[in-house]
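Heads up, one of the protein chains got dropped from this complex, but the rest are sitting where they should.
Now for chain A:
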Amino acid sequence: MLSGKTALVTGGSRGIGRAIAIDLAKNGADVAVNYSGNEEKANEVVKEIESLGRKAFAIRANVANADEVNSMVNEVIERFGRLDILVNNAGITKDNLLMRMKESEWDDVININLKGVFNCTKAVTRQMMKQRSGRIINIASIVGIAGNAGQANYVAAKAGIIGLTKTTAKELAGRNITVNAVAPGFISTDMTDQLPEQIRNEMLKQIPLGRFGEPNDIANMVTFIASDKSSYMTGQTLCLDGGMVMY
């Protein structure tokens, strides 16, 4: 489905990003695996992709830093010769009640989760415009639509991503570049493993399909969006949340 295509997945070393990187490769793409601190985990993903017969390499960059992002994107284009798919997946949480939230907690989450998407998107558009094709896929969150107590910074960033997705989609549609977002619900990863048992049980009650999502539930959709099969869709946010939010 994706043979001959190349992808950059931010935060590809763990969790959802890891599953996305591997699934894109399973479907034929070569993949650059971005990480920020966990080189070992990123290299494991690279090995797994190589064992599938695809090309891959790990590349460090803090997505919040425009200079680091620009050199990363340049290196990916140099090594692969083209760039067809960008998956903006890197993200963190620093949860706190609004009244207790420190300025640094707000800034860190906005800078990595929202500005990071802007930095990476801006950096790849030149190449995609030249190619007259491209897929930009942003990992938002269901809470960016529904809100969530204790996550003012994270929710603002994720809602921001949804708006950014629509605007970028409009700006780049004429160049055959589509921009869409996926909004996961509760997916089992390191990020959600941190939550207390009691909160996890409460969450489960709100999921009509009666289970937490797996990283692959997200990866399958990302692979579809990355493929030519999604070519008439742009500016959309698709909720993959077991039915938690319906609108």
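As a convention for this text, contacts are C-beta pairs under 8 Å (C-beta built on N, C-alpha and C of every residue); 3 or more make two chains touch, one makes a residue touch a chain; residues count from 1.
Methods note: contacts and distances are computed from a predicted model.
Trainee: I notice the complex is incomplete. Of the names "Acyl carrier protein", "Sarcosine oxidase subunit delta", "Ferredoxin" or "Amino acid/amide ABC transporter membrane protein 2, HAAT family", which is the UniProt protein name for the chain that's not shown?
Mentor: The correct option from "Acyl carrier protein", "Sarcosine oxidase subunit delta", "Ferredoxin" or "Amino acid/amide ABC transporter membrane protein 2, HAAT family" is "Acyl carrier protein", the UniProt name of the unshown chain.
Trainee: In the complete assembly, which of A:K26, A:R60, A:R82 or A:R175 touches the absent chain?
Mentor: That would be A:R175, which touches the missing chain.
Trainee: Looking at the whole complex, which of A:R126, A:R211 or A:K229 touches the chain that is not displayed?
Mentor: For the chain that is not drawn, the touching residue is A:R126.
Trainee: Over the whole complex, note the residues of chain A touching the chain we left out.
Mentor: 126, 129-130, 171-172, 174-175
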